[in-house]
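A single protein chain has been removed from this complex, and every other one stays in its place.
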């Protein structure tokens, strides 16, 4: 950690700060530059909250050298976490293809989509049972019943299932019915939920909050891992920007950067990023070509009748064709 | 609601869409423009999710005319909600001054700050018991014990108390110990929590998420109100932007706009927006001069020893002087 | 154009507004909704500045239906502009590969890079002669001499050349030496420059400003086209967001959207978006897989000795390998 002092810093203030740091077993080394004085703090600062130091008036700026996300961070160039669910590997050689409706509307609906996903060589069936809607008047999901339908449909077609949790009190339902538990963008920093999921037995698919940095995203993964659950899959799904033509702006550079610094698998959700189906295929191809570990696509047989998010759902025939394109792209880069 | 159709839109698609809308008791009126055809949907569309319509390929764009936040919205130019807690009015003639430490560290600490807040003519004592930290390794708060200390200190000095809730299972503790329950920026769209707080008996201070629009903020207030709790205080605390010199960018125009369209009181938290104490006073003055219903300021007697967020805490003497400045400003505009 | 009126709008205000619009030969049709009254303005509104209407107090909101960028907009699903320079087609079947150094440093430097670009099957040689640096103390480019070197190097290896113009008074130099004239992100709304380039004989490569929307980008293209130069190539290069791990956030959804609504070719510059060479290859692959008409890559034989932007430059050997990957990807999608 590197502390730059203000010009003409008060000596008593510097001494108090160094005493405080040394009482935590850090050692401090001071260097006089031509224009500024620097204090170099040596020791394991990964768990020290460097922002505290700004409370000392003698401090101009503090730069953290060590990353604060030790368990999420890749320790070597080749370290990679592969998560195994049933017979599926996530983060392995082949990208995974996840598809399904925004909301589970009936057993027939989710079974017919499951059949299509399996026929299209998809691996994971997604479907919402508890929906985090912006408006209290929008459809909120069918709850436990929907989780049960998802489970039946996934098992029937030998697919892995994933669904989003909103309330930590529902954890037992997710443990019972689904294979992977999703944390949505709006709950990425719901620390009470993250801690509870650290004690879950199922892998967690952690979406990036649309107002959150890559570092905060990794810190949320660190919450889950440090509370006991190592199986975290990251999912980039777009961030908030000033551009109004798409719902969010997909940050593929963020995805690439996370794959460099972390050992966790990273997938991409182009449907929620774009918010409009006609851009989803292009963004899915971009994601796989860039090296994502998978994509998650909203699919609905009759998007205009979907209970939610129909605007961004692909029709089944387009999804099937897309998977073939993605496979060709992945093969071209091997 | 106004729907613009794509050029050469498919007639069958238009018919299916109009049938679907009419089955919901809306009436549709079609107008041929010089370049585009428009469908005007008439009826109470405030609870209709207009994004659904994009699933019809004949739709180019949809514009909502009615606001989706009916209960949060101001119905007349003079409608205003005043929230009464003990003898205090929030949203009334005089702005309220809220102050206290980021974290409650001991009974002595919070009592000495309470004494100072009261002596400085502040009204509400804030203090964190459950802390939503970005890192799992940072101090997470002392929990119930801290709420108890807050309650003792506030009562001793005749102050109103406010503290942040993270886990809906802790609601009974907040009902027991505090006067106002805070929802933090990270949980603004934690809908499970918002629904639970709709059933609480205490007023809710709802912070704007740093990645959320004004409309989403009002929709979160609508969650609480539509679940039964009318007493919502809004709090602007800065949004995420590309500017790195402050932690967030305080959106005073957003505060002013919310005061125009909503009847709820709106206060401002300049401490979390700036992330550095040396900008807090200027932003607090700006907030009161612009017409905010109050400000919430982090105060700590020894910021460099604070367990969290010391960098943005004012020392008590500066807070006292600031309250006097704010009172002079408010008086100058009466 | 659709105008929504405020509740209880003043009749005199409405009449004045409608008179003003009708005096411009628009016709106005008023519809009473359940909650709001709508005025539908019919006629060619593409050149009318709809923001003017907000000056009428009776106006709540105005929605433009017709796009304001008529010449840039695609009139049919198949319309596409192909720009021919020497033997090269930009916007045709095959993506174009553009490479070169940030700054032209010497004739030897640019010739050796040109040789490598040609050998790697690249098509266009880029190189800066006038540099738009953030700091007045950074290297500002070698000016006309550098343009001359670029021209010599491009001709020697049968490449097309492109370089950025900063000052409209230099236009004669660019007409003399380069094949394509680049407008950089910082000058995207320098309307004096755009108007001058509307009278140029060479194609213009128009970069998107990092603080500009897609609509503003197309409006800047409209400036050039409406002043007489139809040959505009658009270039997406990342926008400003809150994410600090990359210099800007590459907006591939924006690129895809522009290709949908405009007939102009669109290429991508991943080097400036990322600001770090280790993400450039992944983003270039993403761009081509998504359907971009080309990529522009910074290349330097000794990045650490580059006069500018060495951090984002690929070494020649990596560029050669990258072009082969991009060709395989493009072929996989045919």
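The chains carry the letters A, B and C, assigned in the order they are written, with residues numbered from 1 in each.
In this text, a residue touches a chain if its C-beta (ideal position, glycine included) is under 8 Å from a C-beta of that chain, and two chains touch if they have at least 3 such contacts.
Predicted model, so just to flag it, every value in this text is computed and none were measured.
A.B. asks: Given the contact definition stated above, which residue among C:31, C:112 or C:226 touches the chain not shown here?
C.D. replies: C:226
A.B. asks: Footprint of the hidden chain on chain B, which residues?
C.D. replies: 211, 213-215, 239-246, 249-254, 256-257, 260, 273-274, 278-279, 282-283, 285-291, 325, 328-329, 331-333
A.B. asks: Please identify, in ascending order, the residues of chain A that touch the omitted chain?
C.D. replies: 2, 4, 29, 31, 33-36, 38, 40, 42-44, 46, 61, 63, 65-66, 240-242, 244
A.B. asks: If the hidden chain were put back, which residues of chain C would touch it?
C.D. replies: 16-17, 20, 46-47, 49, 51-56, 68, 132-140, 166-169, 186-187, 189-193, 195, 209-212, 216, 219, 222-223, 226-227, 239-240, 275-277, 303-306, 308-311, 313
Rule of thumb we're sticking to: only the chains that are shown with their structure count from here on.
A.B. asks: Return the chain label for which the distance between chain Cα mean and whole-protein Cα mean is smallest.
C.D. replies: Chain nearest the centroid of all protein C-alpha atoms: A.
A.B. asks: Find the geometric centre of each of chain A and chain B from their Cα atoms only, then give the gap between the two centres in Å, rounded to an integer.
C.D. replies: That pair's centroid distance is 26 Å.
A.B. asks: With centres defined as the mean C-alpha position, give me the chain B-chain C separation in Å.
C.D. replies: Here the centre of chain C sits 38 Å away from the centre of chain B.
A.B. asks: Just give me the whole-number Å value for how far the CA centre of chain A lies from that of chain C.
C.D. replies: Roughly 31 Å, centre to centre.
A.B. asks: Which residues does chain C have that touch at least 2 chains other than itself?
C.D. replies: 240-242, 244 - these are the residues of chain C that touch more than one other chain.
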